[in-house]
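Let me give you the structure first, and then I'll get to my questions.
Removed: one protein chain of the complex. Kept in place: all other protein chains.
Residue numbering begins at 1 within each chain, and the chains themselves are lettered A and B in the order written.
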Amino acid sequence: MTTTATELRFHREVYSGEAIDQAVKTWSNFAEFELSESDQHWIVKLTPKHEPAAARIIGEFGNYVLGLTVDRGGVQ
Amino acid sequence: MSEQSPISDIPEALVSAALTERSVSITLDAELYPLQAVYGASYVFLDRCYVFLDRPEPGRLRATLSAKQAVEEPEALRQLVGEFANELLSCAWRHQVTQDNRVAIETVTVQAIAGAMGEPSLDDLADFDFTDEALDDPLGIAQSWEEKHGRKTPAEAEGERGEEEASA
Partner (left out) sequence: MRPINLVEIQPRSGTQAFFRWRQIGEDTILVTNLEGNWLILTRDEFTQFARGEVPPDSPFHQRLIDKNFLRSHYDVQAAAERVKARKYFVHGGPLLHVMVVTLRCNETCVYCHASRANMDAVETDMSPETARKAVDLALSSTNGFVTIEFQGGEPLVNFPVVKEIIEYATERNKEIGKRLEFTMVSNFSLLDEDKLRYLMEHKVQLCTSIDGPEELHNAQRKLPQTHNAFQAAAKWIKRVNEAYVEMGLDSTLYHVEALMTTTKATLDQYKQVVDTYVGLGCKTIFLRPIDPFGFAERARLRLEYPRSKYLEFYRNAVDYMIELNKQGVEILERYAAIFLTKILRGEDPNFLDNRSPAGAGIGQLAYSYDGNVYTCDEGRMLAASQDDTFLLGTVDTPYRQIVGHETVRAMTIATNLDQQPDCVNCAYNPYCGTNAAYNYKAQGSIFGRMRDNNVCAVHKGIQDYLFEKLAENDPQVMKIFDRWTTIRPREHFVQEPDA
């Protein structure tokens, strides 16, 4: 059962686009993703697949992207 | 989003902090706290909080920390501000100490470590593509003078003279 979509806007000067791509792949079992971009942001629309865990999926996904960005040494 | 309450007595150099029921947002002066320090501090909280970073305007960074567990006391979130400030300062300090000692760190490491693969075999050398560019060479040290300045090598100049004479 899917839930409503949540939009996360990751600032390009703070988050790595590659980190987002990798995170989307890893989390694809837990949510549906739509990716787009603006001048300033990577935009991720995510729809968690499990209603009871929706908030957790969104939060952990955001943390995962931050973790991967830091692993890469930040935004180059 | 619910109404934000400002927090008084925030540590110096944090621009502002505000809290909602479950989260606290901290706005920082990006000059005082470089992004690397913010990354480092944010990373420390990943197990306890959902951490989101943003750049609301040039020269500012904003970190929003949302508690993972249900928050019983608003005081717990206020405490997070102090902890985060402490961690920021720690990361900024560490960053500076590392910069100060960078040459020593690299010297010690290079002197101490060598590789584990052993010498290449004749087969490895036979397979190696020596035409590949082996080095990054930002100062052009490996370039000949002619390559750097667009001039011909003596051999190239000799060859051209030979062609001119042949066609004359």
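As a working rule, contacts are C-beta pairs under 8 Å (C-beta built on N, C-alpha and C of every residue); 3 or more make two chains touch, one makes a residue touch a chain.
Just so we're clear, the structure is a prediction, and the values are computed from it rather than from any experiment.
J.: Can you list where subunit A touches the absent chain?
T.: 26, 64, 67-68, 70-71
J.: Considering the entire assembly, which residues of subunit B contact the chain that has been omitted?
T.: For subunit B, the residues touching the absent chain are 11-12, 39-40, 43-44, 46-47, 82-83, 85-86, 89-91, 93-94, 96-98, 100-101, 104-105, 107-109, 111-118, 121, 124.
Note that only the chains that are shown with their structure count from here on.
J.: Between subunit A and subunit B, tell me the centre distance in angstrom, where each centre is the average of that chain's C-alpha atoms.
T.: Centre-to-centre distance between subunit A and subunit B: 21 Å.
J.: Inside the complex, what are the residues of subunit B that reach subunit A?
T.: The contact residues of subunit B facing subunit A are 35-36, 39-40, 42-43, 46, 50-55, 61, 66, 68.
J.: What does subunit A use to touch subunit B in their complex?
T.: Result: residues 8-9, 11, 13-15, 40, 56, 58-60, 62-63, 66-67, 69-70, 74-75 of subunit A touch subunit B.
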